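What you see is the complex with one protein chain gone and the rest in place.
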Amino acid sequence: MEINALFILWIISGLFIVFESRLYRIIIYFGIFSLISSVVYLFLGAPDVAMAEAGISAFTTVFFIIFVGKYYGNQTNITREKIEINQFFRKLKGITLPFVFCAGLFALYIYTMPDTAASTYLKEWYLSNFISDVGGKNAVTAILLAYRVYDTLFEALILVVSVVAVVHMSHFSDSSVSDGHHSEIENSGMAVFTLRIICPIIVLFGGYLVVNGHISAGGGFQGGLAVATFFICRYMVYNIYDISVKRVMQLEELIFLSIILLSIIAVFLGAAALLPTAYLPMFQRAYLILMNVFIGLKVACGFFILFYRYIAFERR
Amino acid sequence: MIFRYLEVFSIIMFFICIFGLITCNNIVKSIIFALMMQTAVIMFWLTIGRGSIPPIIDNTALLDNTSYIADPLPQALMLTAIIIGISVTAVIITMLNTLFRKHLMTDWKAMEKAEDEAFKESLYGDHLKD
Partner (left out) sequence: MLTFFVIVPVLIAVLLYMLSTHKVAKFIAVFFQSALAVFAFFLVLSIHSEELTIFVGTYDDVMGIILYADALAAAFVLLTTFIFLLVSIYTLNQKESRTFWFLLFLLEAALIGLFFTRDLFNVFVLAEVSTVVIAVLLMYDRGKRSMFFGMVFLMLSVIAMQFYLLGLGYVYMMTGAMDMAYVAERITNMTRSELALPYALIMTTIGFKCALVPFFSWTPKVRVYPQAPTAVMAILSGLQIKSAIYLLLRFQGIFGVGASSELFLIIGIAAGLFGAFMAICQTDIRMILAYHTISQVGLIIIGINSGSYYSYIGGMYHIVSHAMFKTTLFLSAGIIVHSYGTGDAYKIRGVLKRMPLVAIGSIAAVLGITGAPLFIGSISKYFIAYDVPPLLNAATIIISLGTIISFIKYSYIFFGDSDLVGDIPVAERSRTIPTLILGVICLIGGVFGIWFIEFLFHTKVSISLIGYIQKSLIFAASVLAGLFIYKRFVKGNAFLVRFGAINFGFKAVCFSMSAFFAVILITVAFL
């Protein structure tokens, strides 16, 4: 029953975003929305996705807050929208047509919804076979890293592409920011103090998630996000850019190459079949852990670059 | 007839997002709606394969009755979809940044007007002027 309440809260938080016009508030509401969705994911039995959503929403919220900070900083003559009651009704009149349209679409959708029971064919198969086929205890990791590793390669690739794209687009003369440049803006003492305590714990947590990805909830991606969060905290505390983005990019591509090679050897060519059966569980465990570590490192590098580049581009 | 009412919540959210996309006037808000739309779709997938026990099999006795275990495939697919979503969003936000530097606004109408004029100028030249 609590899941219904959560779903209703989820819908309400979405509606808050629709009817809000101040950007700061929209972003705060979006954070709330993501938080509720990640809790709902947990209730639906998907801890891995919940963790990923939480990490992702932390990143996006920070991105948006920095952007909107600039928005309010640069625009001097911005008129804060104060919604009075008659103004609200005037606004309501303008959105009636789209509302009717969407409501009609929704009604049509519900009316034509097929009432088929979910087929559980694949689920049964995966659950009963993954332990012997792939090893580990987490079925999600098994699917990601073995059955559908081809998808995972492209997913890793798209992160590489987006990093390359962001670096390419936010082009500026690196000299002013990349070499130990100190930002003038001071962060509040309390935040710095708290982050100093939290930072090591975050790294520990990320490492735990990565290494234990195959036997418990979590995995390379979630752990990598946590490790990347460490870099953000580090930036917040010391306000310094002293890591060369270029080096990290090279590292990321190297890791990506090793992910491809590892998956080609272990999955595409089926190296496990050549091994004697006694060594198979060990090989499987080694493959899963190694793959998770690689993906974790890659994601950490990728998000680190995205964030640093973004901050540097913002504050130049 | 099986009325799958938990799915309806994510469908409602999907249409709220469409409504938001049609009505909202700010680019940042549009990006947020696109992200929310993705969340709604992910929620839909996870509701299809829901279960009270996550698909982490500590104990093989769990496998006797799999109907309580959540479906692992939608979760794996949605993890992939989330990563793809954030990668694309990062690119979009970077593009928005450069645009903001140029125009100092995040308003659809004003931005489209300004960009369209430049576009028409470069493609149609003096054919549009009488």
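Just so it is clear, A and B label the chains in written order, and each chain counts residues from 1 on its own.
In this text, a contact is a pair of C-beta atoms (placed from the backbone, for glycine too) under 8 Å apart; a residue touches a chain by one contact, two chains touch by 3 or more.
A quick note: this is a predicted structure, and the numbers were derived from the prediction, not measured.
> Write down which of B:I56, B:I69 or B:M111 is the residue touching the left-out chain.
Looking across B:I56, B:I69 or B:M111, the contact with the absent chain belongs to B:M111.
> Touching the left-out chain: which of B:V8, B:L21 or B:L62?
Only one listed residue reaches the unshown chain, and that is B:L21.
> Under the stated touch rule, tell me which residues of subunit A contact the chain that is not displayed.
98, 101-102, 104-105, 108-109, 112-114, 116, 118-123, 125-126, 129, 133, 146-151, 153-155, 157-158, 160-162, 164-165, 168-169, 171, 250, 253-254, 256-257, 260, 264, 267-268, 270, 272-273
> Can you list where subunit B touches the absent chain?
For subunit B, the residues touching the absent chain are 14, 18, 21-24, 30-31, 34, 37-38, 40-41, 44-45, 48, 73-74, 77, 80-81, 84-85, 87-89, 91-92, 95-96, 98-99, 102, 108-109, 111-112, 115-116, 118-120, 122-125, 127-128, 130.
Heads up, the rule we're going with is that only the chains that are shown with their structure count from here on.
> Contact residues on subunit A for subunit B in the complex?
Listed in rising order, the residues are 3, 7-8, 10-11, 14-15, 17-18, 21, 23, 26-27, 30, 33-34, 37, 40-41, 44-49, 52-53, 56, 59-60, 63-64, 67-68, 70-71, 74-75, 94-95, 98-99, 101-103, 105-106, 109-110, 113, 115-118, 120, 122-124, 126-128, 130-131, 137-140, 142-144, 148, 151-152, 155, 158-159, 161-162, 165-166, 169-170, 215-217, 219, 221, 299, 306, 309-310, 313-314.
> Please name which positions on subunit B make contact with subunit A in the complex.
Residue positions touching the partner: 1-4, 6, 8-9, 11-13, 15-20, 22-24, 26, 28-29, 32-33, 35-36, 39, 42-43, 46-58, 60, 63, 66-67, 69-80, 82-91, 93-98, 100, 104-106.
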